[in-house]
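Note that one protein chain of the assembly has been removed; the remaining protein chains are unaltered in position.
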Amino acid sequence: MIRDDYEVVIGLEVHSELSTKTKIFCSCPTEFGGEPNTHCCPICMAMPGTLPVLNKKVVEYAIKAGLATNCTIAKNSKNDRKNYFYPDLPKSYQISQFDMPLCTNGYVEIDTANGPKKIRLVRIHIEEDAGKLNHDEYGSGSLVDLNRAGVPLIEIVSQPDLRSAEEVDLYLKKLKSILEYIEVSDCKMQQGSLRADVNVSVRKKGDEKLGTRTEMKNMNSFRSITRAIEYEVERQIEVLEAGGTIEQETLRWDEVSGKTFSMRDKEDAQDYRYFPEPDLAVINISEEMIEDIRKSLPEMPESRKERYITEFKLPEYDSNILISSKYLSDLFEGATKKCNNPKAVSNWIMTDITKILNEKEQEPNEIPFTAEQLGELVILIDKGTISSSIAKKVLDELFENPRSPEQIIKEKGWIQISDEGAIKEVVQKILEANPNSIADYKAGKDRALGYLVGQAMKETKGKANPQMLNKMFLEELNK
Amino acid sequence: MELYELTVHELIEKLDKKEITPEEIMKSYSKRIEEKEPEIAAFVTRTDKEAIESAKNVNREKSKFAGIPIGIKDNMCTKGVKTTCSSKMLENFISPYDATVIEKLNDEGIISLGKLNMDEFAMGASTEYSAFKITKNPWNLSTVPGGSSGGSAAAVASQMVPWALGSDTGGSIRQPAALCGIVGLKPTYGLVSRYGLVAFASSFDQIGPITQDVEDCAILLNLITGHDEKDSTSINTPKKDYTKSLVKDVKGLKIGVPKEFLGEGINEEVKEKVLEAIEEYKRKGAIVEECSLDIANEALAVYYIIACAEASSNLGRFDGIRYGYRTKNFENLKDIYKNSRSEGFGAEVKRRIILGTYVLSSGYYDAYYKKAQKVRTILKQEFAKLFEKYDFLITPTSPSVAYEIGTKSTNPLEMYLADLCTVSVNIAGLPGMSIPCGVDKNGMPIGMQLIGKPFDEETLIRAAYTYEQEVKFRENHKPTFRKAGA
Partner (left out) sequence: MKVDKEEILHIAKLACLNIKEDEIEAYRKNLQDILNFANILDNVKTEDVSETITSTSNVNVFREDEIKEFKEKELLLQNAPEKDSGMFSIPKVIQ
């Protein structure tokens, strides 16, 4: 339980891998996976004599991110070297940005229970990712894989404006959605393409001075971040209440024990010896370049939401869920464009698709089928080609082995029977077999109609058009 | 006359006339290397035997330079042949790629005779800091050839190679060229690609020609210049033909002579010869004026602070993990780092890493690194002002002639003073050229330095050519290979 006489102060440094085709300083692919050390070249392996050349897209993406988060874009910017030794850092320096980042002074707005709140951003800068150390569980060694070394990152640094784990969660989800919308990062947290360093401190309510903060590095799941913050806040308050002091240090969150641990050898004071990178030219950004990038920004979530409410007449609640993820929103728009039935598409996304994603513990960006295919599915229902119960089976198929719904129902023989003669035949057959039900119906038991329709559906393996069945049974029974 | 006695433009002439073949050229040099290398010790890796083989398959139709030999300073990456930087750290290192300059030479069919000795990681001015061997000056085998491109200069002066590539961070082409009585040019920063040059100080390093005469210098400069998209600091301007500047005329050119480089600390005989050369320019119709570069002395401090800062970072990659020397003596990762670096680097490299780390470290950055970068701005402004008035400047290249091996390397600070006349050129990124202008009473060569406007190598070549054609140093003075005390 977080005590209400304390205030929690949290600032975040979010690292997001940019979805460029190539690395930040060489032409190697950024694609995830691959055999160790195969997405590498002499440059990202820091072979002697090699030099970096900056990927233009990285600068554009960072500026995009800056514009989408209301930052000021620097006219003059440069890269700097951050020097430290670690086996995943082949040059022994990371090319980053120190005192002249590309973007400064932005904000992101989140919707808290107490209304909207602006989280201010200090800066956004570009830098390179490090490689990966594979730790052999049984052997005595570690192995260095440099496939990720040189993948472009932006680091988004917030002011310590966040006041709870919930706010952090809202902020991160908002940031993730913005980065997805502007298509600069795919934000796949499992692959580490979005991760955060979380700075936490507490102070007595009313205190002006910030408490000493601790930092938890490289957190890459929303759930861990929430748990870690809750644990750390409680720990800090306990220490302070017991008359102790908080030490400024880097902590490691352990998911299994649910505790934080001190990480760094304390005598190793870090001194990164930043200095301007002499191997790169300075960056000058013109008004035209900023305007060009601004024009290329896609429609942002708020504007989409407005459109869903006014143009498609969707409820605000539904619209909010749809825009929470760019992938859902794109799916919705693409499918609606195909079938022209926004309400139906929205219902499919909000209910069945969401349910399946939850069961599979998947993110919207992992939906395997296209918006076009979802649109086709809705058309098939609207045309009466399939029933909604068949449609659910088609949706399952789309998740398992995505292909055209038309093809699926053909393959599976799921086409709805809407032929009057055929339906009449079934109705006659069922009525002949169930004289008791006819009697019940005539005695005023309406339930009997449902039973008969059910029997007919069973007979046709769900393929009969339910509306037609209903209508025809009624005609027969009321004769 | 032996083929190895010729300059490259003379070799090309004979090749064109089909009087000689590339194979004969290589054999002549291989024989010369066999003969002189034991006393000069200029090579880290010899490839003269392979060169003879390659020369058999040269296509003279493709390029008029096909089948011309060259020597390469051992800090330029060559695929398949070791690149050691004369360091134990890279003793067995084979680069997976060719430096851009090497690619350019390969494209012309130019053939390497080997990789040449240097001060370890180009840090030094005598080549005594090589981890492998001490190269001797062909004019007096008990003296140093200068450095850090001492192997390149000694190999050219002793005609084991007709020309060579050197690199220059604070004088490393010009000073050994001066001490060995030959021609050396450090191009304007950005004129020659640094891709594949193992970095010492990224903002000063440039590759340049070390040649027997000015004409060869212009030819080699033509071959190695050109924009390279692999080097962000490479200038993207149309390529020039520097042989067009081989003109015997300095009439009306304005020469500035900064008095700071002809005062204290400069050997009297050096001063005298440089002043004589200046008189020669006057006779040829140039206008000479004394001028002043106010912060010439401060430049040396600026140089060491910035160069060592960059070096401390550039040399971080030598950690015993992906390539290079790995200590045998380790239990954990920290040991690998510390012991590999401590055992793999020589003392001078470590001294410079310590200095560079210090000036970048928290609390000292502003006082040293930032201050030096400010003074650098002032120095550039001072040069710019001088070049409003003058077409080029003349100074001595080195404060003294070659000194005896082992006499200075014990005092690093004194050693650094050898760079006094050359470092400001690197700090301001200007072109600088050294040409021989006489010998002292012991017959040791003296060089003078011509400093030009950015990307105006043409004026330097024209001025150097005019002087060379008039004075004919090369015809009047030859290395003696004697073993006397200096």
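Some notes on this structure:
Note that the chains are named A and B in the order they appear, and that numbering of residues resets to 1 at the start of each chain.
Methods note: a residue touches a chain if its C-beta (ideal position, glycine included) is under 8 Å from a C-beta of that chain, and two chains touch if they have at least 3 such contacts.
Note that the structure is predicted; figures quoted are calculated from it, not measured.
In the complete assembly, the contact with the undisplayed chain comes from A:C40, out of A:C40, A:L179 or A:I430.
When you scan A:F85, A:Y107, A:F222 or A:Y327 for touch with the missing chain, the hit is A:F85. Checked against the full complex, the one of B:E2, B:D107, B:E229 or B:E272 touching the unshown chain is B:E229. Of the candidate positions B:E37, B:E298, B:D456 or B:E470, contact with the hidden chain is made by B:E298. In the full complex, chain B touches the hidden chain at residues 79, 92-94, 96-97, 189-190, 203-204, 229, 232-236, 295, 297-298, 300-302, 304-305, 312, 316, 319-326, 330-333, 335-339, 341-342, 345, 350-351, 353-355, 357-358, 361, 364, 367-368, 370-378, 380, 412-413, 416, 429. Where chain A meets the omitted chain, the residues involved are 20-22, 27-29, 35-38, 40-42, 45, 47, 53-57, 59, 78, 85, 87, 133-136, 139-145, 252, 271, 273, 276, 278, 280-284.
By our rule, only the chains that are shown with their structure count from here on.
Interface residues of chain B facing chain A in the complex, by the touch rule stated above, are 75-77, 83, 85, 90, 93, 95-97, 99, 194-199, 201-203, 229-233, 309-310, 312-313, 316-319, 321-323, 333, 337, 357, 360-362, 365, 369. By the touch criterion given at the top, residues 42, 45-54, 81, 83, 85, 87, 90-93, 142, 144, 271, 273-275, 278-281 of chain A touch chain B in their complex.
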